[in-house]
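Heads up, this is only part of the complex; the chains shown haven't been moved.
First chain written, first letter: the chains are A, B and C, and each begins at residue 1.
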Amino acid sequence: MGFQGVLPILPTPFTSEGAVDEYSMRKLIDFELQVGVHGVSILGFMGEAHKMAESERKLVVGAVVDQIGGAIPTWVGVRAFGSAGAIEQAREAQAQGADAVFVAPIGIQNDQALFNHYAAVADEVEIPVIIHDFPESFGTILSPELIARIANDIPGVQYIKLEELPVLDKLSRIRALANDDFGIFGGLGGEYFLEELQRGANGIMTGFAFPEVLVGIYNAFRDGDEERAAGIFDRYVPLIRYEFQPKIGLAYRKFVYHSRGIIADRFIRPPGRLIDAYTERELAGIIRRVGLSLDVEGVQVAEPWNR
Amino acid sequence: MGFQGVLPILPTPFTSEGAVDEYSMRKLIDFELQVGVHGVSILGFMGEAHKMAESERKLVVGAVVDQIGGAIPTWVGVRAFGSAGAIEQAREAQAQGADAVFVAPIGIQNDQALFNHYAAVADEVEIPVIIHDFPESFGTILSPELIARIANDIPGVQYIKLEELPVLDKLSRIRALANDDFGIFGGLGGEYFLEELQRGANGIMTGFAFPEVLVGIYNAFRDGDEERAAGIFDRYVPLIRYEFQPKIGLAYRKFVYHSRGIIADRFIRPPGRLIDAYTERELAGIIRRVGLSLDVEGVQVAEPWNR
Amino acid sequence: MGFQGVLPILPTPFTSEGAVDEYSMRKLIDFELQVGVHGVSILGFMGEAHKMAESERKLVVGAVVDQIGGAIPTWVGVRAFGSAGAIEQAREAQAQGADAVFVAPIGIQNDQALFNHYAAVADEVEIPVIIHDFPESFGTILSPELIARIANDIPGVQYIKLEELPVLDKLSRIRALANDDFGIFGGLGGEYFLEELQRGANGIMTGFAFPEVLVGIYNAFRDGDEERAAGIFDRYVPLIRYEFQPKIGLAYRKFVYHSRGIIADRFIRPPGRLIDAYTERELAGIIRRVGLSLDVEGVQVAEPWNR
């Protein structure tokens, strides 16, 4: 049985001048380990990978793999316009120790070309390939039929991160058409996480900045306590809903991670929207209302480089 | 002081063969009156106005105005590519007794042309004009600066239905730039209703099929009991969030109105997505979980034509 | 055998204040008759139909049908978001004497829904229905397979106006898949008219403001003199190419018709781009370079209402 559970999409921390902040990245990893996530996903859209140089992406993968030390899997985002570039990035991630790559279908509009793209990448790496289905950002629509064909005919493609709205019916159709070992992960900030699990999702890859909530929902559901899972979901959904706003979600999340003392700065590389003081208070108010806290507690990283 | 409160966007009921169902439309109005909404909004995007013939739109406006009998205001959607068509529709609505028109900025990409479009319509009717700001459906982006200019320089344009994501910051900027009498209404299924009220919204126009919930939130907030408003919002937000899914929301809503015994059929004119039996149970389960009911009770229309 | 030849897409003339200019419309018809076109197409995208009120569209159809007096066919554009509106417009055109309607597939993204849309309209009128395939303006893509299915299975749909770029290969594929009686018309300003004819097109519907050039090419080709057709095409292609620029083509064309003394004013309803004095001279220079003239000659309409 393959990977499952909560593999948060992590932001890439930058210093106040915009450089990659390796120390914060490592602290973020320690935090994720501490709250019990089942893996991490880095260099996705929310990780600002598309705004980073090749050399910076390598730095991040190296730091994350090292800091995790094999405790949980590391999934790395791959985003290139053609197969040659995607293969290059995927191989590099594999060479650095990534456990899987999630691959964006950028700029491809034809079913057979999409199939070939995933086949080409899967052929050139030994780690599993995850389809990243996110039409709003990538402009590419993958039908359930095509996804099932990719899943069933290309052994190396073993998962999907599913984010086409509306997502639930599509999830059920893929579940019905694809082989049983094909892993389906939700995204979309967790907004439909409960229903995704009920429809057979294997976990979630998303950037919600309180991953412990997602872990709680997932573990309860996995243990068969669906009512408890729903209870946790309903309690925190006012925050989940608020945080999942397009274009501005990253600013919310960096604010939360920063306020919790995990990352040193909230810098976002342009283009990227920031939030004002009113919005910070608004967000903090909702966090309090659902019973969470922005206080720094239990988030300590003694000597991250020496783990 | 102008209109405010909850003015639900109503679906247009059709028979199982797809004809306009005037009887169900009148029952729907009676239901809305019964739950205490502050007005109704008809022939919007969710009202499938763009799929209806001119003669059918007239039928709907006539029936609604008649059934309401002046008890609360009727707002009517106007959607045409150019000013000539918009004026024609707006005048017709006015002649039939509409209290205001909400006008879509279809196919106009230039600030001055947008200003002129709203000025042209407002010049030709005496009832207020509402800007319908909904880029995802109309493909037109209205900046806060342009909206404020329209609000401040065209006396007849007195409201906006605001639905550009992310919506909250935009609402605050319009509130800061426009005159104090300019009315701002939320939409987006009510997903951000609480925060919209806190930022100065005057009400909401949206299709959420339990308008009594929105009325409850609005009235509590208006009466100064913000904590109670937040409590109601948080209790029902699992449903609000679920119902507000793009492309499929109308099917949810017709299912609810039909299950509650208010409309006779769930027919949606093509193109429009339907929902399967699993999804119906899923939706019904969430409705139950938040403590609402699909039972028919208290929704009775004796002789709608003789009110 | 059905319609064929050159059926120009006509602009709608407006007065300098923006009202429909019926007199100029009638003069334009007389001009078209004089240069020997095989029919006219009115109220298309370039006819600004989407910016006109229902009552204005009726006025135009009535004037054109009357002025033509049955000499050549009149094709009328239909553009509505759903089948109900399209049927309403198509029936009205038929009632006013139109010989065919060309129907835009606005807002429909699903193959079966598109098929049903054309079937619904064709069922409700007796005159032929023309598919208007113009993704750049309508946002809808029709595959050759779908077009052939519509052509072969819906008797009333007998023509297509084909304008998806690149157009030539698509034309050949439709020609191969559809029944032999299905009429294919080019568009795109005539930019590929020669190759379209060589690939089996039956004519053209486009707004190029020297329709006599298109008639010349068409007639030479129809008479089997392909070399002469190519010679005419090559001589005038510097102008055809220049005139066919997106967004600004209508301004060129109204300038030409106005300069030739056919329409009284160049007014374009907003939103619409105008051209400056430099551009006018540039266009006039190209017209002269290819040996055409903007002088008023032979374009006289004595008593258009009394024909």
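Here, a contact is a pair of C-beta atoms (placed from the backbone, for glycine too) under 8 Å apart; a residue touches a chain by one contact, two chains touch by 3 or more.
Computed from a prediction, not measured in an experiment: that's the story for all the values here.
**Q** Could you tell me how many identical protein chains the full complex contains, when just 3 are shown?
**A** The complete complex, not just the displayed part, contains 4 copies.
Quick note on the criterion: only the chains that are shown with their structure count from here on.
**Q** Drawing the touching chains as a network, do you get a line, a ring, a star, a complete graph or other?
**A** Topology of the interface graph: linear, an open chain of contacts.
**Q** Between subunit A and subunit B, tell me the centre distance in angstrom, where each centre is the average of that chain's C-alpha atoms.
**A** 35
**Q** Return the distance between the CA-based centres of subunit B and subunit C, expressed in whole Å.
**A** Subunit B and subunit C have C-alpha centres separated by 38 Å.
**Q** Using mean C-alpha positions as chain centres, tell me how far subunit A is from subunit C in Å, no decimals.
**A** 50
**Q** Where in subunit B do residues touch two or more other chains at once?
**A** none
**Q** Contact residues on subunit A for subunit B in the complex?
**A** The touching residues are 165-166, 168-169, 172, 191-192, 195, 198-199, 230, 233-234, 237-238, 240-242, 245-248, 273, 275-276, 278-279, 282, 289-290.
**Q** Could you please specify the touching residues of subunit C with respect to subunit B in the complex?
**A** Per the stated touch rule, the residues are 48, 50-56, 80-85, 87-88, 107-110, 113, 116-117, 269-271.
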